[in-house]
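Can you keep this structure in mind? I'll have questions shortly.
Only one protein chain is missing from this complex, and each of the others stays in its spot.
Let's turn to chain A:
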Amino acid sequence: MPEIKVTPLGAGQDVGRSCILVSIAGKNVMLDCGMHMGYNDDRRFPDFSYITQNGRLTDFLDCVIISHFHLDHCGALPYFSEMVGYDGPIYMTHPTKAICPILLEDYRKITVDKKGETNFFTSQMIKDCMKKVVAVHLHQTVQVDDELEIKAYYAGHVLGAAMFQIKVGSESAVYTGDYNMTPDRHLGAAWIDKCRPNLLITESTYATTIRDSKRCRERDFLKKVHETVERGGKVLIPVFALGRAQELCILLETFWERMNLKAPIYFSTGLTEKANHYYKLFITWTNQKIRKTFVQRNMFEFKHIKAFDRAFADNPGPMVVFATPGMLHAGQSLQIFRKWAGNEKNMVIMPGYCVQGTVGHKILSGQRKLEMEGRQILEVKMQVEYMSFSAHADAKGIMQLVRQAEPDNVLLVHGEAKKMEFLKQKIEQEFHVNCYMPANGETVTLLTHPNIPVGISLGLLKREMALGLLPDAKRPKLMHGTLIMKDNNFRLVSSEQALKELGLAEHQLRFTCRVHIHDTRKEQETVLRVYSHLKSVLKAHSVQHLPDGSVMVESILIQATAHSEDPGTKVLLVSWTYQDEELGSYLTSLLKKGLPQAPS
């Protein structure tokens, strides 16, 4: 029985390192290859040893697909391709391919900076990995091999994020990655056509939430920054090199322009330029508004935001600084934090999640006295704010996507078990489809009923049409013919053509049956009685009396002979082909009942 198998190695009932294995019609695909930033050891990567216990990874996996550039979706990729040894194709969209290495590089540098870790991928490995990546366009059907094809759809969420359809023959699955069903300041809403996949694998981060608009959060953010700067304080915004940083830069830039503010805004990494370059390069991936205004004013060319120098941190007066890394666990952001933490006029805004074991996590959980090196205590007097700007579909959005795609089954990943449970019930109730939520390491197996395309020969079609059966798109029609398999294709042809193509000779198979009836008359007379009886009973059929003395009903032949031992008994020899098997059996049973009395 054909089946689709799904095993999450990560993102099964959690929001960690996404890595989902899908097996569809014998093809094996890995969806995302993320890392968990909460661990510093092997646990940060998915356990790839479970992919295949036998043979080489490259032989087993047909391809890897990366949905977007966030590290929990692509962070383990260089490890997987350069250290574990996967050497097959990797697919992602053009913007993801461009931005992915920046984030991987950024993370590598932080990891090495922090601990001097040696068992980590190198810059060269990131490059070698990216050279294996095949970039795809939206809505472009990419043929991975003769049987497997993939297609990307717009997902919103971040620049270049895509949902992927995976198709083998008539079986298909869609993986959403992270997506957003409402447009935001610079990206559009996710969209997919009514592709009716066998399975929709969707993220469910906000499975139970109906989120307030992102605009509210943005207004709140600007208000807080503005108030701090107005009272002469400094604002620190720890960010990762790319993504949220650009979003917030656009926000502040526009606000500064509108309010005619003078306080300097700095960006501490040298990566803004490159990031902005990509936002410009992939302008078609942003939303309509940005594309329109791009002609008048390029949103990614900042007038107010300048490069940061280490010495600026000691300057008096207000300022806003974007500094990496985003969780305050090393480098510049941590150094600036140490300098500014003691002043209550200052503020730190954490625009994203912080894992345990970072200073960011500590201050977000309300800790105000932090132990520093050498038993020194740092008293945090500055204001600490958390603001989530992550753009995921909420419960309403997820339902909307299911409605749009019309899948046969839904599978939830990238969310929490409890929330998933709620959404699962809702989906099952509303759409009457099965919904699954496997934990990491658990396999869901779905049976599919694939359509097998069959070609019909022109000759056969013509013959059917000659019988008056004109083709009608709305009505399925029953066709008779011989099904032959040639060159891995099925074709329905007439039996004569099948014989010809396969080089076979025709043999006819006839069923025979002897019916004994009591009749003292001569054989010819008995036959005549049979003929008139059948003629009267089988009005819809052609009943003929042949010159050789036999009776023929369709393909059924009836002959009468005298019984060798009992002249009063006649033996009716009935024979028919398999096409008339039903009629043959009926006729035999009819004859067995005997003939009506002849009129005297």
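One rule holds for everything that comes next: a contact is a pair of C-beta atoms (placed from the backbone, for glycine too) under 8 Å apart; a residue touches a chain by one contact, two chains touch by 3 or more; residues count from 1.
Operating definition for what follows: contacts and distances are computed from a predicted model.
Undergrad: Quick one: the chain not pictured, UniProt calls it what, "Coatomer subunit zeta", "ER membrane protein complex subunit 1", "CAHM3 protein" or "BRCA1 associated ATM activator 1"?
TA: According to UniProt, the chain not displayed is called "BRCA1 associated ATM activator 1".
Undergrad: Which of A:216, A:439 or A:502 sits in contact with the chain that's absent?
TA: Among A:216, A:439 or A:502, only A:439 touches the chain that is not shown.
Undergrad: With the missing chain put back, one of A:388, A:404 or A:434 would touch it. Which one?
TA: The one listed residue touching the chain not shown is A:388.
Undergrad: Among A:56, A:306, A:514 or A:592, exactly one should touch the missing chain; which is it?
TA: Checking the options A:56, A:306, A:514 or A:592, the one contacting the hidden chain is A:56.
Undergrad: Name, in rising order, the residues on chain A that touch the hidden chain in the full complex.
TA: So the residues of chain A touching the unseen chain are 7, 14-15, 36-40, 43, 47, 50, 53-56, 58-59, 70-72, 87-89, 101, 105, 109, 112-116, 123, 127, 130-132, 145-147, 178, 205-206, 240, 268-271, 273-274, 277, 307, 309-310, 326, 329-332, 334-335, 352-353, 355-359, 361-362, 364-367, 371-374, 386, 388, 390, 414-417, 419, 439-443, 488.
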